[in-house]
Every structure is written in structure tokens, then in C-alpha cells.
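Omission of a single protein chain aside, the complex is shown with its protein chains in their original locations.
Right, chain A next:
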Amino acid sequence: MKLKKYLTLTRAGIIEALQFRLSFLVMVVGNMLYLIVVYFLWKAIYASAGTDVVNGMTFTDTLIYLVLATALFNFMEMYTVWEIGRNIQSGKIVLDLLKPMEYRKYLFWSYSGSFVTQFFLTFLPTFIAVAFVTHGAIHMGLNLLYFVISVVLAVSINYSIDFLVGTICLYTESIWGINIMKQVIVLLLSGATIPLAFFPEPLKTIVGYLPFQSIYNAPLSILLDSAPQPHTLLVTLGTQLLWCVVMIILSKLFWKASLKQITVNGG
């Protein structure tokens, strides 16, 4: 009964997403264009490097990584910051706050439906296509299970960060700049745009201490590691779990403190 309260939002999200058939098409085309750009960009980078292996990654490795990172981005990006910002500006947040449910949870579960659709409609096809095209460059084994666990944790961390940034909108009452800043920081430092292996050593160390790499780098490296050591696995998942808990607590506390600030000017 308790869970149903949330799953019903997931269900509605799925139905809602399916109402907009055309947007899927647009998104698929948009992704293709992006991937074509990525393909030629990295081809040029490898050509100019003169070697087959750059920073321990072959061209195929890099490409698989980036294609999957894009696919992962498509279903993990929840546009939470936009949503919170828009709701604040329009005042709709008042109605959401008046649901007998925590706003944080309400928003998450409202979006969870689009996870499910995006997972099946963009991530899974991309994944299968990549696996097919590269003839088994992706190891199919227990790593898939670890990958799923890792993605679940990544989703949670990503949401917490988004929610945290979205909360800032309560103070600024504007969204655009904050959202762009968040997106650039997260995508860069998480290894979604450039594999972390390409980062210079000092930056790599710093990034290692930040939560962002747990979002894209962690699940992807688990997926692409054909012979994972129990130790590495434990460290990666452990770090993710730690960040997951820390970020949930942080975003909750910040939201609670910020809610007091809500003035939502009447009218």
C-alpha cells in the first residue's frame, strides 16, 4: 500500500511519456547527430596522437564508453533543476507541496516513469547496438548485475545533486544559469563527456574525491571491465554507496532549511 503511492506516479510518468510519440523520434535523431560528432572528433584525436592506444584506451574503447555515457545520460538526466525552477517561478510548487508526500520523493517518483521509458527506448537499444557492432567488446556476465546496482546508486546520487542545485532556485528565483553551470560541472567531472582516463593526474585525483565520478564513470567502468577484481568492485560500489547516503542527507537538510525561505508571493 505504501509503495503503491509512489509506483502510481511511475505509472503515470510512463503513460505521460508515451503521449508524446514525436519527441522520441526527435530525441533519437538528436542523439545520432551527437554521436556522429563524437565519432569524428575522437577519430581526429586518435589520428593526431599517432598511436592506437591513448591513455590506455583504444579508439573502440573510447567510443564504446562515450556512446554508452550518452545513452546513460539520456535516461539519467531528469531535468529536476528545470522542474523545480519552473515550479517556483510559476508558483505551482504550492500545489506540489500540498500533496501528502515529501516534495523530494514526489518529484523523484513523478520522474521515475521517464526513467523506465528512457531505459527501454534509448539505453537498451543503444546498448544492444553497441554490443552487436563491436562483436563482444562488452563482457556479458556478472558485470551486468553489478552495473545495474551501480546505475541505481548513480541515479540516486544524480538526483540528490540535481535536487540540491534545484533548491538553490528558491533563493535566486532564476534557473537558467544555475542549471547550465550544474550540467557542465557534472558532465565534465563525472566523465560523461571525456573519459576520466584522459584527465591529467592532479585533476584525476581531485575528481576521485568528488561525488560526480560516481554517476557516469563508476557504472561504465564496471560495465566495461571484463575481468573485475573483487577489490576494485567493492571500492567502486562502496564509494558510490557512501556518496549516495551523503548526498541524500545533504540535499534533505538543505531543502528543509530552504523551505523556510519559501515566500511564494501570492497571486
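As a convention for this text, contacts are C-beta pairs under 8 Å (C-beta built on N, C-alpha and C of every residue); 3 or more make two chains touch, one makes a residue touch a chain; residues count from 1.
Heads up, the rule we're going with is that contacts and distances are computed from a predicted model.
Asker: Absent chain per UniProt: "protein-glutamate methylesterase", "Potassium-transporting ATPase KdpC subunit", "Response regulator" or "Sugar ABC transporter ATP-binding protein"?
Answerer: The missing chain's protein name, per its UniProt entry, is "Sugar ABC transporter ATP-binding protein".
Asker: Have a look at A:35, A:97, A:194 or A:241 and name the one touching the chain we're not showing.
Answerer: A:97
Asker: Mind pulling the chain A residues that touch the left-out chain?
Answerer: 1, 4-5, 7-9, 12, 15-16, 19-20, 90-92, 94-95, 97-102, 260, 262-267
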